[in-house]
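Would you mind keeping the following structure in view while I ask a few things?
Removed from the display is one protein chain of the complex; every other protein chain stays in position.
Chain naming follows the written order as A, B and C, and within any one chain the residues start at number 1.
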Amino acid sequence: MNTSLNYAYYPGCSSTGTSIEYDMSSRAVCAALDIKLTDVPDWNCCGSTPAHTVDHSLSSALSARNLDQVSSMGLDSCITPCPSCLANLKTASHRMEDKAFRDKVNNLLEKPANTNISTKSVLQILVEDYGIENIRKRVVKPLNGLVVGAYYGCILNRPPHLMQFDDREHPMAMDNIMEALGATVVPFPLKVECCGASFGIPRKDVVMRLSGKLLDTAEAIGAQALVTACPLCQMNLDMRQNQINHANGSHHNMPIFYFTQLLGLALGLTEKELGMNKLCVSPRTLLDAMANGENLKEKAA
Amino acid sequence: MPVLEGKELRIVGFLCNWCSYGGADTAGVGRFKQPTDLRIIKVPCSGRIDPLFVVKALMNGADGVLVSGCHPRDCHYAEGNFYARRRLEIMHKFLPILGYEPGRFEYTWVSASEGQRWQQVVTSFTEQIHKLGPAPKILGPEASDTLGLMQAAL
Amino acid sequence: MKIGVFVCHCGSNIEATVDTAAVAAAAREFPGVVFATDTMYTCSEPGQDEIVEAIKEHNLGGVVVASCTPRMHEQTFRRTVERAGLNKYLFEMANIREHVSWIGKDREANTNKSVDLVRMATEKLMRNRALHPKKFTINKRVLVIGGGVAGIQAALDCADGGLEVVLVEKTTTIGGKMAKLDKTFPTVDCSSCILGPRMVDVAQHPNITLYAYAEIEEINGYVGNFEIKVKKKATYVDWKNCTGCGICMDKCPSKKARDTFNEEIGFTKAINIPFPQAIPKKAKIDPEFCTMLKKGKCGVCAKVCPSGCIDYEMKDEFVTEKVGAIVTATGFDLFDWTVYGEYGGGRYPDVITSLQYERMLSASGPTGGHIKRPSDGKEPKNVVFIQCVGSRDKSVGRPYCTGFCCMYTAKQAILTKDHLPLSQSYVFYMDIRATGKLYDEFTRRAMEEYDTNYIRGRVSMIYPKGDKLLVRGADTLMGTQVEVDADLVVLAVGAEASAGASGLAEKLRISYDSYGFYMEGHPKLKPVETNTAGVYLAGACQGPKDIPSSVAQGSAAASKVLGLFSKDQLESDPQVSMVDIKRCIGCGKCIQTCPFGAIKEIDFRGMAKADVIETICQGCGICTSTCPQGAIQLQHATDNQILSEVNALCQF
Partner (left out) sequence: MKFQKELKDSIRKALPELDVVIGWCGSFDPLHATPHFIRREEDIEKLEIGPLSVHNLATYLPGLRGKKVGIVVKGCDSRSVIELLQEKLIARDDITIFGFPCTGVVDQAKIKKALGYVGNVESCDMSDKSVVIVAAGKAHSLELSDVLADKCHSCRYPDAIISDIFVGDKSGEAVPAPADYEALATFENLSLPDRFGFWLKELDRCIRCYACRSACPLCVCRDHCAAESREPHWLSQENNVRDKLMFQVIHAYHLAGRCTECGECQRACPVDIPVLMLKQKMNKEIRDIFKYEAGVDPEETPPLLSFKMEEENITEKDW
């Protein structure tokens, strides 16, 4: 399919570290779907943690510069895989509509920033611009009934007026994509609950409790894996799964995929391109079973 | 005379009895603070308002004229505000040829329950008129009475 | 004209921010004013007496009172000047309270503005003429719209008072929301036991004509002489012969029709009688589900009907009724709670509305009075009630309090324990509003005797956990989060204006607030009147109301109608248009634009002229602003009267 989709791509800091597999798989998937991405030149931190909690103008100045970089590319829309980056970019644009605030921010920058840029998540453009039906047509290796729960986290579509994407209480974007890829989607009741990310450093006990509940629930509804669209959620559930088990006395062994990884798999991309080896909880068994053509839904039952 | 020099401008309101006059009452009952410039003339229906009253007020020295009736479809007399809307709109568009800024005259709809909306309308209309400043005035029987002063002002 | 001006202090309401003495002093300088004074309470008896005395002493020809809005006391003062022998239209009011003293504190500006308003009033007054009403005969029949408990009460009271009543009900049975209830608070007596006999009374009353499954198509005319076009919707059953035996319903093979009476807990048949006590007890076919009407095949009901009254060809029918007054009792609808995503947005079968729960509790309901979870039919153990769903919530556009949910939730918690003694009820509430007789005692009983766990806080999320629903919320008194494993969640959904309320308001020419509830004539003093003469309100159409208040309003509206009809003739408002026959050129533009058909063309010495039918003219004045030469003038709002006000304000 020949698409004319063309976006500026803002990777965000996590993509160079903890969520490198999200970045890899996002790029690979877009390439496979003929969606053209051009990296924002000389991008910088979006100003998310911790700037946004202590200094609004600094945090927005960081984002504003990135948006201005996009505008210098001659593009008017920018996508990013990370919901936290997205929230901050959008917040900056929104705040910059206020003249007093805009002046304050522009003062911090070399030159006044054009922040009139539409920003979306990778997930959003796949659903809204590319279309799930078109994704369905491109599936070459269906997921064979893999039983997944879709976990969106708390900021992907909230605050709703700012994010303007999907239902704030009951998003379905990833559920629908997974269904199109041939997975068995079990309704995950805690799909917009907090994983505890912002307490990741100061109050690990809270993370253990909140993320633990997510894993408990996922297991209770029979999910073989969770899919996420957020580097922080993924990190808490995947990297900290062992700690959670230890803290809560649980025995979870649940792979936590980025949705782009499973999407890539179904599009026929290799595990390597998708960074499957970067996941802490090994998806090996599931991947092998899928590769062997086993029906995972029956297996789960 | 009618206005407090330097503080108020002369703003005339024509309000229908059923909705907007009641809305202004509701605003009063709610103690919603409003600028003091506006003086209200009560008429039974916005359909009763001959747009020529608006012109008459302006030519007699009003700085702004505000008309308010029931929302379309809610007219107590079923159709009055529909006629009013056409006639007032035409006059609104006509006034600039005489030399009056279009913003000197506005018409709107406020229901009897909309005290807050009334406050909002009065406040922003009064601000609008203050922004425009005093309207051009006809200062005497001969054109020269006015034009002389206009020249002097320029 | 010698004019007297009275500037009211209204206690401190006006005096605090307006120098009334200065206003009176300024008024004394106006042309025509021979007497001006400020008074403490002009509307009080001594205040009114002062006006009467001044009229006599100074031989006044007209009076201006500067006080509150004319909507408050114009009638009062008109009667006062009439008492002193003046025509009541030789009176004007300047509104210096609602439009001046209450909206700003700048005493200088307020005083100055008040002087202006008094000047306008005196200038207009000088152009007022004595007006005399005409008498016209009235039709002493009353239309009641809506057959809920308020409408039933109004209809019965009017009928008992000897009036002929036409009762129009949208659904196939009267009874309204109350008929769906199991029990009523705070007495916990059976709803249908108290409402049922009143419904039968309606059916049997010789003075009441009932049109069920009918709607108001058109309303014309005015107080005393309305003409109503009623649409009798097609039922496909000849009600004259239907005995309500129910055989058709038994045999109907189409079993998936929407059961609106039971709030769609389960289904009903395509031909059905909503419930056994329905009045009228007649069957109706739901064309959406009837195979015969949809596909032309079936016809079972026609075969089994013993009185042969099935008519698949039936069409809507229109009847015209003439009445002199209208009572509107169209009730309320329930807020669509599915906008609350945090409550599942409608995805969880075991999250239900309070009215659905009520049907479940009712012995004549779809579960025979057994509390069963819709998902699996099991008896619940933990039942969670959530209050203020669509009440007191700006985010969903419903900032008002529905007012009766606290009470019915307490009742439902009590009934839950009665039905299932081992159950535990939880109520998430914001505040408890129990301000009726025996109401607070009742909610305390729910807590203390029935062991209902009241948790003050909102619910943030409901999600399924196994076969239960986990309800998570805040307990704001404890400052903690609470989670309850619920088997069933009941949402106390708020009331909103009934669908179609605004459409009916447009036909009735009455106003409604931004939520669609009808506006009463005065929030305190005219609770059942509207600003349209001859149209009255009863029950929840004016705002959410519980049963006792609705019944009280039904009776109040009836008493207003009986009062109106106590005279054989009504006086028409003389504030109507009048044609100056010399000036009229017979162009007919006024006839063309009059919304009421109140102007006709007459032949005057061979020339066409316009003529106003005074009893039909409603006094809008569209004709006056249409007539280019000003030959037709609305009395009391003539061009000259309005121009005099403009000129008083804008003196070059």
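What we mean here is this: contacts are C-beta pairs under 8 Å (C-beta built on N, C-alpha and C of every residue); 3 or more make two chains touch, one makes a residue touch a chain.
All values reported here derive from a predicted model rather than from experimental measurement.
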item: Partner chains on view for the chain not depicted; value: B, C
item: Chain not shown: contacting residue from C:Val52, C:Met447 or C:Ile585; value: C:Ile585
item: Touching residues on chain B - with respect to the absent chain; value: 51-52, 55-56, 59-60, 72-73, 79, 82-83, 85-87, 89-91, 93-94, 96-101, 106-109, 117, 120-121, 124, 136, 138, 140-144, 146-147, 150, 154
item: Contacts of chain C with the absent chain, listed as residue ranges; value: 580, 582-585, 587-589, 592-593, 626, 628-631, 633, 638-640, 643, 652
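By definition in this document, only the chains that are shown with their structure count from here on.
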item: Category of the chain touch graph - line, ring, star, complete, other; value: line
item: Chain whose average C-alpha position is farthest from chain B's own; value: A
item: Chains linked by the largest number of contacting C-beta pairs; value: B-C
item: Between chain A and chain B, centroid-to-centroid distance (C-alpha), Å; value: 55
item: Distance from the mean Cα position of chain C to that of chain B, given in whole angstrom; value: 32
item: Geometric centre distance via CA averages, chain C-chain A, whole Å; value: 51
item: For chain C, residues contacting two or more additional chains; value: none
item: Residues of chain A engaged with two or more neighbouring chains; value: none
item: Chain C residues touching chain A - in the complex, by the definition given at the top; value: 340-342, 344-345, 347, 461, 463-466, 470
item: Footprint of chain C on chain B - complex, ascending; value: 1-4, 7-8, 10, 12, 18-19, 21-22, 24-25, 27-29, 31-36, 39-45, 47-50, 53, 56-57, 60-62, 70, 73-80, 83, 87, 111-114, 119, 137-139
item: Touch list for chain C against partner chain B, complex; value: 69-71, 95, 97-100, 102-106, 108-110, 112-113, 116-117, 120, 505-506, 509, 511-514, 519, 531-532, 575, 593, 595-596, 618-622, 624-626, 634, 637, 639, 642-643, 645-647, 649-652
